[in-house]
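Complex shown without one protein chain; remaining protein chains in place.
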Amino acid sequence: MSTAVGIKVEEHFHNAEQQRETAKLGMWVFLLTELLLFSGLFVSALVIRVLHPDSVTAVALHLKFWIGATNTAILIVSSFCMSGAIESSRLGLRRPMIFCMLATAGLGVLFLMLKGYEYDRDYVEHMTPFLSFRRYELVGDPASRLFTDLYFVITGLHAIHLTIGIGIMLVMSWLASRPHFLERHQNRIEITGLYWHFIDLIWMIVFPTLYLLNR
Amino acid sequence: MNPSDAALRDLRVPAPVLAVPDDYLHVEQTLGSWILTTDHKRIGILYLVSITGFFVLGAIAAGLIRLALIVPDGSILSNDVYNRVFTLHGVIMVWFFLVPSIPNTLGNFLLPLMIGAKDVAFPRLNLLSWYIFVIASLFTVFVMIWGGVDTGWTFYTPLSTQYSNSYVLTAVFGIIVVGFSSILTGMNFMVTVHKLRAPGMTWFRLPLFVWSLYATSLILVLATPVLTIALILLFADRAFGLAIFDPANGGDPVLFQHLFWFYSHPVVYVMVLPGMGVMSELVTAFSYKKIFGYKFIAFSSVGIAVIGFFVWGHHMFYNGMSPFAGLTFSLMSFIVAVPSAIKVYNWAATIHKGSIRLDTPMLYALGWIGLFVIGGVTGLMLASTAIDGQVHDTYFVVAHFHYIMVGATVVAFMGGIHFWWPKITGRKYSEPWGRVSALLMFIGFNMTFAPQYVLGYMGMPRRYAVYPPAYQVLNVLSSAGATVLALAYIFPMIYLIWSLWYGEEAGDNPWGAKGLEWLTTSPPPKHNFEHTPMVDFDPYDYPNVTPEK
Partner (left out) sequence: MAGEIDTIFALWCVVLFLLVAPVFVFMTWCVIKYRAGRDVDRTHREARNTAVELSWTIIPLLISLVFFFWAGGIYLDQQSAPPDAMVITAIGRQWMWKFQHPGGQWEINDLHVPVGQSIRINIQSQDVIHSLYIPALRIQQEAVPGRTTMLWFKADRVGAYRLFCSELCGVDHALMAGTLYVMSPADYQNWLRQSGASQTLVAGGKRLFDSYGCSGCHVNSDTVRAPPLAGLLGSTVPLRDGGTVVADDAYIRDSILQPGKRVVAGYKPVMPSFEGAVSQADLGELVAYIKSLGQENERMP
């Protein structure tokens, strides 16, 4: 039941090929800026690590390694699903494509749920230095608060990106479930895919910097 | 021009609209057609209007600064108010005026025209970028005027995170949001240059203005997110006690400086590169000659953009950084000056054996070279570590960056506006007034900022509302200069607006300049060209003979 695949050429482009490439390049450039956004945080994490190695290790030991690892696996699988969706969209297979996209979004939600659980554990363990009404009880020295704070900023920012990604995924699945979508806007699926892969990639950097490197 | 037109002009009434023209200004006239437009030319105009507004605000703040500094005892503005005023001035001028000035007005207008495209790659994002810009900037300026922020535009921690009793949070929030507008524009321009060039428009046939915009966009895309994250951390620090920059809790205030300058040094090249691009266009057009060393100029833009990322530490020589790091940043700063030097020498060589016309834009261009070179070489002095120990955070620095930001970028902006005014509006402005203003600008500018070099070397610190009386004479001179400078800004605002109704019809190519934008009509039609142009000529292919006047 494959449908025709293509894109509607907008006024200021010569042809579909040009429009497709333009959109793709645009997304790449955007992702570049995103990468730099996170890199500022990674550098900060690194600086803190160099300045206070002991406190950082102490905090890192308290991070829930297995939750992080499971989440890594979840995101890898979700990336495969997304690739499946893109492949199907190219072949014009609407049903499988939407199925893959929903699976991707579902895995994203699963990630967030696990992350939420992890935050909850952190809260219970008094690992929330930025909450003024709650005692911070992890390690005595102030530098450990820093790294914990940074952990929240980094994972939080990633979670925001992921939430946006899930939102886009759901909207796209809804749009794509309507007839003729693939005939006109197939490249939007590809663009969405790029963004999703990127969020996964960021997590692949976050996980080692926070959980692994400091054990 | 036909005779009836001339006659009507003499009667000082607007030229009649005989047939309704269908250029981009006239296709639709409703308000909605402006604020919902996706036409890059109209968006350029929207930007022009909004940044002019912000410039006026920033200039009023500058006026207040100069007014207050006439007396040494700070009796005109209290310390607190003074701090708020220069912070307002710096923030407006940097983020709401200079960064978007040339790229978002002239760049938006000209980039697609120059490469023979119908629009930028993502017209809707372009409009979105304007909305983000205007809303966030208005919000920030509102906060800064009604509440006030007193940390300087540099927002150094821990003053900004813990000690300042001013509206840092809201202002920082606004600046973060404005950053997204920069990112969108940068991204849009990069993709446009890559993918939307007309057939035959190879990279080395691009006008140098496009090269400089490309380099600018590269910086915007790579540097802005770092500012975003630095400010997000600052925000979280102040709002939630995150302590990343708080030394009492193991944080490091200097880390903020690194993140800030990692953005803010490259961003000074965002401010000057487009100006350099404009320069290349002006110098060739008014020398009526091919540019000297096209590739060197093109690559020097990219070179500045890339090397510019490795010199940020020169703002921090004396904050306790390791001497090794200090020397490295110093060396890199010397190296980043080389591409600028290449450009200056190349323009000089371009003029040689040209056929030079001293119209208003060219006057601005010549003034540009003088001021930029002075600003640039004093930058080199600042980059010489030991000298910076004397003049860091003094008026020497203030003079340095005004020479480049005002003397170079604003002057280039004025030159560019005058040069492309006929294309943008289809009208000519008054040439004598133009020349007078250009001259006034040059004189007023030097009067204002040259004394500041001396003040700086004598040791007057910047951001001082109260200063020792020994420095008063030069300060008064500087304030007097600012008055002259103010005239040089006010005149063009008047005669340019006047020309919209009463100016002479310009014709498609009043300067006899080369470049695709001059091949279409003035003002250009909605989609820029009747037919997509085929490019089979080099840029600046001015003929080898002297044109007859």
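Letters are used for the chains, namely A and B, taken in the order the chains are written, and counting of residues starts over at 1 for each.
By our rule, a residue touches a chain if its C-beta (ideal position, glycine included) is under 8 Å from a C-beta of that chain, and two chains touch if they have at least 3 such contacts.
Everything quoted here is computed from the prediction, not taken from an experiment.
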item: For the chain not depicted, the shown chains it touches; value: B
item: Residue, one of B:Lys41, B:His392 or B:Lys526, that touches the chain absent here; value: B:His392
item: Hidden partner chain, touching residue among B:Asp39, B:Asp237 or B:Asp252; value: B:Asp252
item: Chain not shown: contacting residue from B:Leu138, B:Leu380, B:Ala480 or B:Leu500; value: B:Leu380
item: Hidden-chain contact residue, picked from the options B:Pro158, B:Pro207, B:Gly416 or B:Pro492; value: B:Pro158
item: Residue among B:His26, B:Lys290 or B:Arg435 touching the omitted chain; value: B:Lys290
item: Residue of B:Ile76, B:Ile135, B:Leu331 or B:Val454 touching the missing chain in the full complex; value: B:Leu331
item: Where the missing chain touches chain B, by residue; value: 74, 79-80, 82-83, 150-152, 154, 156, 158-159, 162-164, 247-248, 252-254, 287-296, 317-320, 323, 326-327, 330-331, 334-335, 337-338, 341-342, 344-346, 348-349, 351-358, 366, 369-370, 373, 377, 380-381, 384-387, 389-390, 392-394, 457-459, 461-468, 470, 544-547, 549
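In this text, only the chains that are shown with their structure count from here on.
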item: Separation of mean Cα positions, chain B and chain A [Å, integer]; value: 36
item: List of chain B residues in touch with chain A within their complex; value: 117-119, 121-123, 183, 186-188, 190-191, 194-196, 221-226, 228-230, 232-233, 236, 240-244, 248-252, 255, 259, 527, 532
item: Contacting residues of chain A [partner chain B, same complex]; value: 11-14, 18, 21-22, 25-26, 29-30, 32-34, 36-41, 43-44, 47-48, 51-52, 55, 129-130, 132, 141-146, 149-150, 153, 157
